[in-house]
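Heads up, one of the protein chains got dropped from this complex, but the rest are sitting where they should.
By written order: A and B. Residues from 1 in each chain.
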Amino acid sequence: MTELFDILMQASFWAAVLRIASPLIFATMGELICERAGVLNLGIEGIMVIGAFTGWIAVYAGLGLWPGVGVALLAGMAFGALHATLTVPFGLSQHVVGLGITLLATATASFAYRLALPEVTSPPRIEPFAPLHIPGLSDLPWLGEALFSQTALTWAGFGLAGMVAFVLYRTPLGLALRAAGENPQAVAAQGLSVTGLRMGAVIAGSGLMAVGGAFLTMSAFSSFFFEMVNGRGWICIALVVFGAWRPGKALLGALLFAGFDALQIRMQQTPLGQVVPYQVFLMVPYLLSILALILMSRRAEIPAALMTPFNRGER
Amino acid sequence: MRLEPIAAPSLARRLGLPALALAATVLVASALAMLAGADPLATLGLILQGAVGSKFAALETLNRATPLIFTGLAVAVAFRAKLWNIGAEAQLYAGALLTVVVGTQAGLPGPLALPLMAGAAVLAGALVLLGPVLLKTRMGVDEVVTTLLLNFIMALLISYLLEGPLKDPMGMGWPKSPALPRDARLPRLAEGLRLHWGFALALICAAGIWLMQTRTTLGYEIRAVGLSPQAARFAGIPVGRVLVKTALISGGLAALAGFSEVAGLKGNLTADLSPGFGYTGIIVAMLALLHPLGVVVSALFVAGIFVGADSMSRAAGVPTYIADMLLATALLFMVLALLLTRMRVVRG
């Protein structure tokens, strides 16, 4: 018990929570936008991989960090456009297409990696985002390290969550997106294009997922390796459900989740870690995700038209 | 644009469009080869040669196809019922695990060893899928994510067991299980032929599943539940129970892939037993239009691509991941082509 308390008192623990949460926030917001508009995007895992790869390779090739993020965003949007084309106007199974996109994006990253670096055995490193120094706040004792030693990308993630909430609930665009996920007929009857809204949501959401992936190579690990996304995409899908399709709750879910993840890493170093195999600790995130799905299964307010294709003029 | 159903699609449409999808895939492959600085035709030729160009290559393809038939069948059976089992990888490892655990028991009577191992494997795979399915039928938890997450959990469990309780004391520190005794290995189909009975078992399973789907009430129930759970429930079909039965069959089939790989090919369990056979099973099943006999054909095709790409990569220097890209592309083109056999795109 004292170990737990010690961990919670470490400033580095809280810094880790924010760091671990960041990629999840981007990708969860991306998935949330897609699902709010009525499209389940199972391409998320692969799109995160492609984001991690493209952002990293762009910087390795000499681009700046922010342009690198831009490249990842565009790569994600490109795969999003493919997903959207197949699932929205053609109305193909979102399960099959999503998994197909994940396989394609993952394979593309692997193929391109081998093309770009045929000989290397260990991937080269890039200079990642440095923690943003906020005058005053970052210098605070304890709090400065715990909360204000993050990179700009992390702050962008929090800003994004607020922006998604604002757009969804306060703007005409957000209203139209939510309606497209609830009853596309209502959207069409008001003269808006369901196809356009849904495709836009999937493309934009996929871009955000890719930025989430890019965070891994450009802010967290500074290098790319094949298994690095490691199910984070699937976890984000669980987080959307856990957050009841609301940006605020999903953000909270991502933080809570990151808290447990940061905790399990540190628990491995405690006496408990000596008796319990490390694999059990590593299972915690996946087990938590399943638990979150179970907890929310009864209450979740799922968008009514999620996974229902809309075909204008269907008879 | 708008989609309009076609009442009676012509034969040309039903065959031509899938053929077009395959042609488009070949085109993509050529472009990728060119991107890698290789001659596209030569690359395709090398893939073909590597897959079926020699007796050795063909046998390698058959060996690689064996687990894919099992996982492809597992996915095909489940997807028929719209049960999205993306966890064939976990079920495969569960099967492999029990194969090793049972097979390495001392004093197992020779002729009983293999059936016992297979039975235990099937049971383990079925149980792994049972959890997500019960969560789905009882609490409405989406099975896509739970089965996916179980893949990661299972991988960690296997990693733990191979580093701990199941570790081979003679393994020189490598995380691998002890080898199966001779009696617990699947024999080869013929003396001197590098192909084991797992392949035959896979073919038998495919035929069995086909008969189940077309001739039994369970097959009828599974199709009804997949096409319309609402109508199935109204008609008195016990939807939950049908899904559970489907899950047991699907999980069991995926587990047989693990059994066949361990008992037929590898002889022991390692953490890299499967290079994603469970995930590839999805492609195999989709390319086969979920038809159990088609699964055999598409598993051979997919295995050929992998084996061929491996050997091509050594010769032409195009990354072997071209195989994964090819198959993912083929999957997406194929689902689109199949839609367009039933629907036509009209303006307005």
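We take it that a contact is a pair of C-beta atoms (placed from the backbone, for glycine too) under 8 Å apart; a residue touches a chain by one contact, two chains touch by 3 or more.
Methods note: contacts and distances are computed from a predicted model.
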item	value
Among "NADH-quinone oxidoreductase subunit H", "Electron transfer flavoprotein subunit alpha", "Nucleoside ABC transporter ATP-binding protein" or "Aminoglycoside phosphotransferase", the UniProt name of the subunit that does not appear here	"Nucleoside ABC transporter ATP-binding protein"
Identified contact with the non-displayed chain, of A:G62, A:P141 or A:P172	A:P172
Contact partner of the left-out chain, one of A:L42, A:L192 or A:M296	A:L192
Residue of B:L193, B:L227 or B:A315 touching the missing chain in the full complex	B:L227
Absent chain, residues of subunit A that touch it	170-173, 175-176, 178-179, 182-183, 185-192, 301, 303-304, 312-313, 315
Residues in subunit B touching the chain absent from view	4-5, 7, 215-221, 223-224, 227-228, 230-236, 238, 347-348
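The working rule: only the chains that are shown with their structure count from here on.
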item	value
Whole-Å separation of chain centres (CA-atom averages), subunit A against subunit B	28
Subunit A - residues contacting subunit B, complex	42, 82, 86, 89-93, 95-97, 99-101, 103-104, 106-108, 110-111, 114-115, 118, 230-231, 234-235, 237-238, 241, 277, 279-280, 282-283, 286-287, 289-290, 293-294, 297-298, 311-313
Subunit B to subunit A touching residues, read off their complex	1-3, 32, 35-36, 84, 86, 135, 139-142, 144-146, 148-153, 156-157, 159-160, 163-164, 279, 282-283, 286, 317, 319-322, 324-325, 327-329, 331-332, 335-336, 339, 348
